[in-house]
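Every protein chain except one is present and positioned as in the full complex.
Take a look at chain A:
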Amino acid sequence: MELFGIFFAAFLINNILLIRFIALCSFFGVSTKIDTSIGMSFAVVFVMTISSAISWIIYHFVLTPFHLEFLRTATFILTIASLVQLEELYLKKVIPNLYRAMGIYLPLITTNCAILAVAFLAIDYKFNFMQSMVYSLGVSAGYSLAIILFAYIRDRMVLAKIPKWFQGYPIAFITAALMSLAFLGFTGLFGL
């Protein structure tokens, strides 16, 4: 039950894109096409789960015993950067289909702050290993939901009549505001 709560809190109530405002660059950058946003979502689910597991292990078994907690920022970012490269090599060799589906989004993920944020948040919330895995799954599912919905809306917007000054990014922000308003409605769901 507790794990269920963590998942839904991360998935809907504290949606990482629309409520917590993390990883917005990719939210506006890759959501112009539906295909690219699906590719990015796959890459995020994959990388976020693995990197939050590895960074949890590093924090609790390497940094804490040696009292090096102050190095966590530098350690995590380097871990994630090298992990992404390793995963790229592994996927290319073992699951080439998945590798092709993710395309260029895999290397781009190094700069996606959601990955780093989840590693920090799992530690700030004092999650154990199982909880932090469920949390990162919830966050990445929430990321995928928001970005794919947004891509579909932007797709429809091509046909809409938009005031001249609002074309491009301004209307995208207003759309995101309305989506964010809808997600705010999940507050209090399941008594969380």
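Going forward, contacts are C-beta pairs under 8 Å (C-beta built on N, C-alpha and C of every residue); 3 or more make two chains touch, one makes a residue touch a chain; residues count from 1.
Throughout what follows, contacts and distances are computed from a predicted model.
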item: Which of "Phosphoribosylformylglycinamidine synthase subunit PurS", "Ion-translocating oxidoreductase complex subunit E", "ABC transporter permease subunit" or "Carbon-monoxide dehydrogenase" matches, in UniProt, the chain that is not displayed; value: "Ion-translocating oxidoreductase complex subunit E"
item: Touching residue (missing chain; options A:3, A:19 or A:145); value: A:19
item: Candidate in contact with the missing chain, chosen from A:84, A:116 or A:133; value: A:116
item: Residues of chain A in contact with the chain not shown; value: 18-25, 28, 70-74, 77-78, 81, 111, 113, 116-117, 120-121, 124, 163, 165-166, 169-174, 176-178, 180-181, 184
